[in-house]
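Missing here is one protein chain; the remaining ones are kept as they sit in the complex.
Entry: chain A
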Amino acid sequence: DSNLLVIILDTNPFVWAESAKAPHTPLSLDDALRQVLIFINAHLALKYNNKVVVIASHVGHSKFLYPISDDEITKHRISGERNANMYPNFQFVMDQIVASLQELLSNTDVSFLEKDSGTSSMITGAFSMALCYIHRITKNDDLGHIKPRIMILSLSPDSAAHYIPLMNCIFSAQKAAIPVDVCKVYGEETAFLQQAANITGGIYVQVENPQSLLQYLMFAFLPERYARKFLNLPNQDQVDFRAACFCHKKIVDIGYVCSVCLSIFCSWSPVCTTCKTKFAFRPMVPPSPMRGKPSPISK
């Protein structure tokens, strides 16, 4: 059986700059990249037919770092020189990833910093690209030999504007039985990615000591799907199940849910925007804790 590991790397340069200056636990993109490359080599070393795909989720867009098409290989002038000390597969993958990443970062559009979405990266876009790639590969694979899984290395906070597309991706992954693992390297907890790991049966780890990122990766994220049945891997005790409302994209704890299509709203509206069902009654007033008797139900 071949294991296909799709890594979604959060390459938001602004957040990485913050992380490199973090007071107690600095981690720059260089350090992290070195450790991730060793992790990728470890994954390829497990079996001769393991495959890896790396997608960078940048601000505003996401891009495949590996595998890339032949024109791009020549464009980046990746030298085909072979090093006798390195396994050819490892070298091939590493060269491409490093070259693509360099090109990606040097072409960053700084104007995004001014916009609101400056601090969040395009995880949803990368996630969709990953799912499409996996679908394409498994379509050719009649005998079910390829076992895909997705791993997200995330730093930026959740972007509530992308709630709906992200949840759609998560549900597709669940249907296709693709586990989604999340490694939170820097930044606070993200509710949506926690839910992703929880629903698809993946692993969620908040890294406390980023300098030893490699050890976290090797221990928790390396085991393939087959080996996970036998190992006790980090689990989440409490999952933050908050959602974002569909109207303003705010994250809400308590809200209004349409009984037909289950879309979530922060405030009542007579017509559901998703399924256009009309609700012809006035809303119930929630009982306030100060009143003695329960209020009469208004029709």
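Here is the rule we use: a residue touches a chain if its C-beta (ideal position, glycine included) is under 8 Å from a C-beta of that chain, and two chains touch if they have at least 3 such contacts; residues count from 1.
Just so it is clear, contacts and distances are computed from a predicted model.
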The hidden chain: which UniProt name fits, "RNA polymerase II transcription factor B subunit 2", "alanine transaminase", "CAHM3 protein" or "Ubiquitin-related modifier 1"? "RNA polymerase II transcription factor B subunit 2"
Filtering A:Ala84, A:Ile254 or A:Ala280 for touch with the omitted chain leaves A:Ala84
Cross-chain touch to the chain not pictured, restricted to A:Lys21, A:Lys175, A:Lys229 or A:Lys278, is A:Lys229
Touch criterion as defined above, residue of A:Asp142, A:Glu188 or A:Asp237 at the omitted chain: A:Asp142
Extract the touching residues of chain A with respect to the undisplayed chain. 2, 4, 38, 41-42, 45-49, 51-53, 66-67, 69-70, 80, 82-94, 137, 140-143, 145-146, 214-215, 218-219, 222-224, 226-227, 229-232
